[in-house]
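All protein chains but one are shown in place.
Then we have subunit A:
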Amino acid sequence: MRYIKLPSENFGKFFKSLEAWGSVYAPVKRGGIYSFQEVHDPAEIALDYNRTMLPPKKFFFRPKEAILRLKNGHWEENLEAEPTVLFGLHSCDIHGLKILDRVYLDEPADPYYKSRREKTLVIGISCMPDEYCFCKSLGTHFAMDGFDLFLHELPDGWLVRIGSVRGHEIVWENGELFEEVTDEDLANFKEFEERRANSFQKELPQEGLADMLDLAYNSPVWKKYADICLACGNCNMVCPTCRCYEVCDRWVDAYSAVRERRYDSCFMENHGLVAGGHNFRPTRLDRFRHRYYCKSYFDPSSGYNCVGCGRCDEFCPAKIEHVKVLDEIRGSLE
């Protein structure tokens, strides 16, 4: 890793320089909600945002997209990735992308996801946790890779970690905007990280989590929560690692059709339905439990399928809290 410094007064110029790379998207605040939008003026960016409603997955795996077009009886693929800069991703979302990478870049790679991933520059930014964040207990509060540049807030600028060759190139091309890092900067960086680490209010004890959940398959706590869950699927839509999709063909006119895919949710009744009406997850309880199992599955190569971003809590209309459910499940075993 290489560390350099971007002084505050150069931030605007640096940001404008990114437009040479592609369209720049950054978090902005609209009507009380943060989202990634195309930004031209750095003043529009909400640098201290907590979380966007839709995670950055929407740039790579779209809420709805046509994957194939049928023309004259032949399928044509619909690859249209544009060079893009995602500015201001938090560490948890970078980890979320790494989990999606494992699924979508694994052979056979999803060509849509892959081409967008290759054409997108990822620039991370440091953050302070709010009452929903629990990334620290999952080890996703700091990203060691998965970004091109990562900006850490300093009193008078940004400590920049360079995470890729592309990151090096950008810094190289804009050499005059950066300075070498001083001992004072490092001390400030360390102080910020310590303050941040001590600011987490929520913790997910992960010791034995996967086993504990499996043992609690019949816990009454599942039912208690499944009863108040509205099965709206919001938690799936906003989760940076949820990536189920449904496919549907649609005729455009008498000669051409498109094959579309869109986000799907394991809370929907037909998620586990097969021909003849047999359903492998017939009840809301089955579906509720399945989501928790999926999120808490531990893959040795990429960790849990949850990065502790807190979106599912913040945007759940029934106010169901992820960590609280898991805590109660654990409690029901003791």
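Quick notes on this structure:
One rule holds in what follows: a residue touches a chain if its C-beta (ideal position, glycine included) is under 8 Å from a C-beta of that chain, and two chains touch if they have at least 3 such contacts; residues count from 1.
By definition in this document, contacts and distances are computed from a predicted model.
Hidden from the displayed complex is a chain whose UniProt protein name, among "PspA-associated domain-containing protein", "Sulfhydrogenase II, gamma chain", "Pyruvate synthase subunit PorD" or "Indolepyruvate ferredoxin oxidoreductase subunit beta", is "Sulfhydrogenase II, gamma chain".
Touching the missing chain, out of A:Glu9, A:Glu38 or A:Asp214, is residue A:Asp214.
Listed residues A:Phe142, A:Phe192 or A:Tyr293: the one in touch with the omitted chain is A:Tyr293.
Interface residues of subunit A facing the missing partner chain: 67-68, 70, 73, 75, 77, 103-104, 106, 108-111, 209-211, 213-214, 217, 243-249, 251, 257, 259, 261, 264, 266, 270-276, 278, 280-281, 292-294, 296-298.
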